[in-house]
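Notes follow once the structure below has been shown.
Removed: one protein chain of the complex. Kept in place: all other protein chains.
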Amino acid sequence: MIIVTTPGITPDALDRIVEHVEQAGLRAHVSRGAQRTIVGCIGEESRLGEHGLTQLEGVERVIPVLKPYKLASREFSVANTAIHLGDVADTVVGGQDLVVMAGPCSVEGREMLLATADAVQAAGARVLRGGAFKPRSSPYAFQGMGEAGLELLAEARTRTGMPVVTEVMDPRQVELVARYADVLQIGARNMQNFALLSEVGRVQRPVLLKRGLSGTITELLMAAEYVLAQGNGDVMLCERGIRTYETATRNTLDVAAIPVLKRETHLPVLVDPSHAGGRAHLVTPLALAAVAAGADGLIVEVHPDPAHALSDGEQSLEYGAFGEMMTQVRAVAEAVGRRCGWREGMLA
Amino acid sequence: MIIVTTPGITPDALDRIVEHVEQAGLRAHVSRGAQRTIVGCIGEESRLGEHGLTQLEGVERVIPVLKPYKLASREFSVANTAIHLGDVADTVVGGQDLVVMAGPCSVEGREMLLATADAVQAAGARVLRGGAFKPRSSPYAFQGMGEAGLELLAEARTRTGMPVVTEVMDPRQVELVARYADVLQIGARNMQNFALLSEVGRVQRPVLLKRGLSGTITELLMAAEYVLAQGNGDVMLCERGIRTYETATRNTLDVAAIPVLKRETHLPVLVDPSHAGGRAHLVTPLALAAVAAGADGLIVEVHPDPAHALSDGEQSLEYGAFGEMMTQVRAVAEAVGRRCGWREGMLA
Amino acid sequence: MIIVTTPGITPDALDRIVEHVEQAGLRAHVSRGAQRTIVGCIGEESRLGEHGLTQLEGVERVIPVLKPYKLASREFSVANTAIHLGDVADTVVGGQDLVVMAGPCSVEGREMLLATADAVQAAGARVLRGGAFKPRSSPYAFQGMGEAGLELLAEARTRTGMPVVTEVMDPRQVELVARYADVLQIGARNMQNFALLSEVGRVQRPVLLKRGLSGTITELLMAAEYVLAQGNGDVMLCERGIRTYETATRNTLDVAAIPVLKRETHLPVLVDPSHAGGRAHLVTPLALAAVAAGADGLIVEVHPDPAHALSDGEQSLEYGAFGEMMTQVRAVAEAVGRRCGWREGMLA
Partner (left out) sequence: MIIVTTPGITPDALDRIVEHVEQAGLRAHVSRGAQRTIVGCIGEESRLGEHGLTQLEGVERVIPVLKPYKLASREFSVANTAIHLGDVADTVVGGQDLVVMAGPCSVEGREMLLATADAVQAAGARVLRGGAFKPRSSPYAFQGMGEAGLELLAEARTRTGMPVVTEVMDPRQVELVARYADVLQIGARNMQNFALLSEVGRVQRPVLLKRGLSGTITELLMAAEYVLAQGNGDVMLCERGIRTYETATRNTLDVAAIPVLKRETHLPVLVDPSHAGGRAHLVTPLALAAVAAGADGLIVEVHPDPAHALSDGEQSLEYGAFGEMMTQVRAVAEAVGRRCGWREGMLA
């Protein structure tokens, strides 16, 4: 059950609502948004008479939520959540625009990062991606440049004006990464790292939450709920392929997750065609499929020289291939009623 | 190894090629197409000197095939195979046209079938689907109308001119079904029913081969090879969702299978968005994703009254929803360079 | 709903029961066992008053069945079904004895078959397995010796007295295979080949039904129901590993399927550790796990020279390794209260 309070509710009125909920033996979960404060009630709802509640000062509406996810559910917010990225705030995910995020898997150095930033921006990307802390299966593999990588991302942002998204893997690094990045990415392996989710829920930075390798759609929404429950409402969900028996592709893009999520939640839905397919030649078809199925955006790996990338070279696009992808993506996006901020031939 | 023979090769020359292959201890597999006869060589290829072969009369080319599928592989035929459906032959799958097949899951009666045939044709469908023999998990569920259903399908073809696709489940019924139907469908559960595959390989009817619930892409191509190896080259592959851990959808549409298959084989690739998602509201987004990713066609379940369908009602579209799907499919299809034979508003 | 009739019910009484059921709009499914005749009622059970039924002559009990499988369910038969194999009938599966079936994947020739039969019998096996018709992913792979293989199996039976189990893949061959074999095996790829299931349901030969590569436990029981519904009650279920994302083994043995099946059904449950693991060194540990978890029997691939087997060599045991397996299996079987018909050192 969710209690939506009136705008400008007084602290006293809010306290009395919380007290009322707790006296009924439930936990009250106060979530303060820019406009409204929401009180989520967790526990045996039958003990809480709706009538008594709606008569309390400051209560606007009482909403039952049947799904295990509450704040993330469509019941909670009928309108799509549009998330503003960066301080300039001209990049909005979850609205009519299709937003493409692109850049290298890992930040490998200054020159390659700035060149890639320029290239993807020229082709129409609006957000720069790049890993500074890398989750690698092997402890002996390149683990990312760390803070030096974050500094380079910040430099690329200054140069291009593009907001920057990068992964954070450790709750102790959330503050550090949030100092540099505009969007905090939670990787697939950490989808159910609840300590990390709670920590990014406490900072005011949009979060890009990737679906786990075997995460169900419900679990993905529950993971988002961990962030939302801490008061950070700016969560973008990202389908990036799930693990199945098929070995012809790195993962299996669950393209149906897009319309399922759009129906279940008000949060924006992105797709990562690079990790989904794991091969460069699959990136464009999967990107087109994702856009056709209703994705709000894409996140794509681009590298100046994929053959020599320190990570994920096999699935990274060269500049030219990325430009061609963007041209095709625009055609499909417009066919399904999306607005694209880039023109054909923009790259040149 | 595949030996492509010259057009108009004499029986004697062909015999000598086969003899040459068999003397080297390999099996020769003669496949007679309309234009060419192909000799596939199965066995220890190292025993067969390429030099000696190319000097034989009637040998045009010798092609090594590294994949386990030979006749189905791109190496075997660089050009896409275009398959003509029906006797009128104006419906071609695998060319530039996007072909939509539609109709009820099961043929339930005359009136519903003819009405559905009219409706889907009006909306732009070019092929009528409908099950007369139904594979059902339960022996107690409706098993289809059998031959009476085939007769109704034939009547619908006569009425509309649309070729008809229907499933065959039993090698003993191939001849019967081929008498009525233009396309023989092999269902997902029978993808590795090798007796059935061989039997449909022996008739001259195009085959629509569905991917098994846990069939790999390689196994799907090997199943097609069973049909091709019997001399029937008209095989359409159909991705219809695979079985994964996710329960929010009936199956998981493996949209990446489309570009993987287009790269691996010359055979046309269709998608069944109805079985993939298992919910009516998912059919259109999945259809759009499939077309965007490069599918040559769709096969969609349409029913006049899904709530009372004898099978698969939950995933069947009403006429109106199908018409809307077709409008959206056309927009995406044209965005990716496909030609569509229907106009917007055709339904009315 | 299942109507259990009294022993020795007259044809007239049975007719009246069926008539009663059909007048209520349901289908009646008569299944004649050695002792009892059962009438399964399929359809809207609410239309059929239980009271009216129990008053009919010849009705002993009326049992509601909530599961989709009826005849296969524990509700239908509380006691375990024990199946007698062969004409001599001293080999019973589903009782206290642990029964081991063993032999080559494929019958490759007379000498190898007879030698293997002798070897596995000496080690304690009670049933000889061997494939005459082989389902192979590739149409170019060895497809089995066919009827000649069946003849050799029959010869091996005559020589050793062991009943013989072999796969049948085609409904047109059921009669042929049943002429030679004591047990008809339905392979994993054919678990939902309903035409084949119905056909083996019509002969009086025990059936060994393998779980499909991605068959659920419920689907396996529904497949058994297809056989049972035709009147053949002698179905043994076989867990042989399912398809998952893990590639370290050929399949993933779902050892929990054993206790789940033992709770859900009265039919015997076997395990095939050879296909489950796909590697010779995994056969013994998986066999032990299966027996510990409650399996009624095992079916194991044994070959005189696995390195040169025409199929499945990687997972076949040599005679010596099979003998060691049997010794260990006996120890575990006895630890869980099973009786084993073989002695340690029997091989020698």
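Labels A, B and C are assigned to the chains in the order they are written; within every chain, residues are numbered from 1.
Note that contacts are C-beta pairs under 8 Å (C-beta built on N, C-alpha and C of every residue); 3 or more make two chains touch, one makes a residue touch a chain.
Note that this is a predicted model, so its numbers are computed, not measured.
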From C:Ala125, C:Leu253, C:Leu267 or C:Met326, residue that would touch the chain that is not displayed: C:Leu253
Options C:Val92, C:Ala154, C:Leu176 or C:Ala289, residue touching the unrepresented chain: C:Ala289
Listed residues A:Asn193, A:Thr249 or A:Ser274, member touching the removed chain: A:Asn193
Residue touching the undisplayed chain, where the options are C:Met1, C:Ala24 or C:Ile217: C:Ile217
Among A:Leu14, A:Ile38 or A:Ala229, the residue in touch with the chain that has been omitted: A:Ala229
Touch list for chain C against the chain that is not drawn: 214, 216-218, 242, 244-249, 252-260, 263, 276-277, 281-282, 285-286, 288-294, 328, 331-332, 334-336
Hidden partner chain, residues of chain A it touches: 27, 29, 40, 42, 68, 70, 135-140, 169-173, 189-190, 192-196, 198, 212-214, 219, 222, 225-226, 229, 243
Chain not shown, touching residues in chain B: 214, 243-245, 247
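Here, only the chains that are shown with their structure count from here on.
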Centroid comparison with chain C (C-alpha atoms), farthest chain: A
Between chain A and chain C, centroid-to-centroid distance (C-alpha), Å: 50
Euclidean distance of C-alpha centroids - chain B vs chain C, Å: 34
Geometric centre distance via CA averages, chain B-chain A, whole Å: 38
In chain A, residues with contacts to at least two other chains: 214, 244-245, 247
